[in-house]
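The following block contains the structure, expressed as structure tokens.
Note that one protein chain is taken out, while the other chains of the complex remain in position.
Moving on to chain A:
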Amino acid sequence: MSASLAPECNEVKERYDSCFLKWYSEKFLRGTARSDECDPLFKQYEQCLSKALKAKGIDNMLKEAREDNRENDAEHMRPKR
């Protein structure tokens, strides 16, 4: 798995990524995903990462990117059947 841009988050990121990958291949793709069992790990990782993003000033850049991405969301969140 890839590293985090914040080295202090690597350990919890690694645990979250492994959890997610297992959930994705064994449950999500098979249509049996009920709840997101990796959520507690994600919250820990997110807490660590968000501090680093703030410290590096990336959080403000992200706001802009999210704004620019709205049309992609509108286009791809619709199911195409």
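By our rule, a contact is a pair of C-beta atoms (placed from the backbone, for glycine too) under 8 Å apart; a residue touches a chain by one contact, two chains touch by 3 or more; residues count from 1.
Rule of thumb we're sticking to: contacts and distances are computed from a predicted model.
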(request) One chain of this complex is missing from the view, so tell me which of "C-C motif chemokine", "Protein prenyltransferase alpha subunit repeat-containing protein 1", "MSF1-domain-containing protein" or "Ras-related protein Rab-17" is its UniProt name. (result) "MSF1-domain-containing protein"
(message) I need the residue numbers on chain A that touch the omitted chain, in ascending order.
(response) 1-6, 9, 13, 16-17, 20-21, 24-25, 28-29, 31, 33, 36, 42, 45-46, 49, 53, 58, 61-62, 64-66, 68-69, 72-73, 76-81
